[in-house]
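Missing here: one protein chain of the complex. Every other protein chain is in place.
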């Protein structure tokens, strides 16, 4: 094969390749265009801000999930961990009168610790992450209910600030952008991030190349827990209250966002930008269908179809790459 | 003999995306003849046979049968035209009987139920075509690979295949089994079946092939008789003469500095009492039968597995047990047995794969050194002549030989001084093999050392300075490579068995 011809054709803009690599983004744009035509309320400043706020929880959860999925695992506990972290924070604030900042940090530390336990069980206990985190899904939700006795608890003002505004800009959007930058930086620029791709792509090859695979797995789950805690605090902050049943089922939204964003559940592939687009797709669908006053039953149908389409595009991409 | 071909691929081309993999190739299969397709990995052999099997369609050119151009849009049409393919991965249902497999999709029925009697009769008839006499009620799972292959051939013949495509049928067979297969092929030849045969074993070509079509980089190179000498075939295949298959300058001068010292190494149920030393500039080969514990010893030294007894010293310093990181720090580079499963992250780029072992040590404040890594990787890729169009291309798309060179390249980047090679040229074609051998020479010439496990005796004999022979987890003997012969090695390796290898 001659190198010259290939280089020339690579420089040409390949529409098919672009579509295959950015299916989610194209889907999102089509979705937005459709909603723009269908309702004048969609493309307004306030509604876009509103979408930004609503996407923050799912997106932050999904960033953490991206680490795990890139490293070849899955974390089913993020929704419960989000609820537990927010609950611990509020419980400490209301119950033991610690300062709001400490309550906020305690929430984050809770998520981190629970994530690390997930990682330890999965890496050293040799349980598949699916099972380890399925157990944690139940344990963390149970602990949330134990702590709260099934009742919502008011959040610390510092946590509520996360759900408020900084000047004209909603804090959830600031937190979202900051965590996207941090997550993207971690995944793309650091040794840790590059190692995640290697571990997810082929854990044995990574180990034989001297990468500390088990330690990486623990850190990855710890990060997922930390991001889940942040998402939980964001959600609680927006409601001014930590809810015992908060973020139930959000793990599936997070996984959907990551998959729509082009990651492979087999590991080794995935981008933060893709995940962000994936989360936006989910939220824009819900927002749009609300604007159009469509019942939530149809929302679920539509979201299911979008996930199927996204995975279909993933399969198509593999085909073109492996040919 | 009928000079009219059963099928002809006439001047066919095929592209995948921007890459043209077949560039105007013509091949014919004649009744009662074995046509061999020869070429390195990536030369286009499998694309060609997939055209005949109805999996791929040519972009241009024609498939001609009985003087007529035909189109084979799917595998079913190909079968209807009498073309059957025996793939490396067999298409049999392991949990069903031989009879059911042979008649799969054509199960005889009576009153809407399976007619078992007829099923068995037809299956026996099919097996008889190739002289196979096994109970047709045996489950396919219970058969060895060789017999499964024969069942598949019987199945193909029972649907009246006139053209049989055999894709590396001997790759997984022992010598004895291969001989049996060739008898079947001989028999089919006499019955006028035309065959297209793919093999990496050059010695088999003279034994079985009538004519050889040589491909290189998707292009037709030559068609030569089956009796063409091996080195001539290699030259056609690689595009240049390969002077020496094993370019090792055997060095007899004693080396001063000791690099590796293994003493009394033992691991439960794997190996025991393994002691040997390797000096700078030396290549030590470890021979033995599969299962003798060679790979396990290598993995133990590399830190991939833990061992129970003994010690490993590198340059007179003890090496921590069971730590890959420590082994790498001590200058060890391990090229594992199965590069796809243990060596490479297939979806990652060539660049990433080259850099894994040096990711941590070249980082600053936890940040990966991207630009430095890329320039180092590019320079190593150039030195090793890794053929690719872009260093960011997924390593999956490279040929086996180039993938293997990338695993080597990782350790060259890491400046390893002791390489532990496990089957370093498995699945690597002739041209790349020699390049890997030359690389081994360069490493030892620079003061490094190599321990090589290989099941290919000519390779062990040709490249090692000393040979350790393992049997049942122990070192059965040591031979100076200049005096060693295949017989001597095999006597040590298999004192009580004379089967295989």
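The first chain written gets the first letter, and so on, giving A and B; residue counts start at 1 in each chain.
Keep in mind that, in the parts below, contacts are C-beta pairs under 8 Å (C-beta built on N, C-alpha and C of every residue); 3 or more make two chains touch, one makes a residue touch a chain.
The rule is short, and it goes like this: contacts and distances are computed from a predicted model.
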Can you tell which of "Xanthine dehydrogenase family protein subunit M", "histidine kinase", "Substrate-binding domain-containing protein" or "ATP synthase F(0) sector subunit c" UniProt lists for the chain that's not drawn? "Substrate-binding domain-containing protein"
Displayed chains contacted by the hidden chain, counting the whole assembly: A
Just one of A:65, A:117, A:176 or A:211 touches the chain that is missing; which is it? A:117
From the list A:80, A:179 or A:243, pick the residue that touches the absent chain. A:243
Checked against the full complex, the residue among A:139, A:252 or A:265 that touches the missing chain is A:139
Over the whole complex, note the residues of subunit A touching the chain we left out. 39, 41-42, 44, 46-47, 50, 53-54, 117, 120-121, 124-125, 139, 142-143, 145-146, 149-152, 214, 218, 235, 238-241, 243-247, 286-287, 290-293, 295-297
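Following the convention adopted for this analysis, only the chains that are shown with their structure count from here on.
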Going by the contact rule at the top, pick out the subunit B residues touching subunit A in the complex. 16-20, 217-218, 302, 304, 324-325, 327-328, 334, 336, 341-348, 352, 356-357, 359-360, 363, 366-368, 370, 389-390, 394, 396-397, 410
Taking the touch rule as given, give the residues of subunit A at its contact with subunit B in the complex, in rising order. 1, 3, 5-7, 9-10, 189-195, 197-198, 201-202, 204-212, 264, 268-269, 320-323
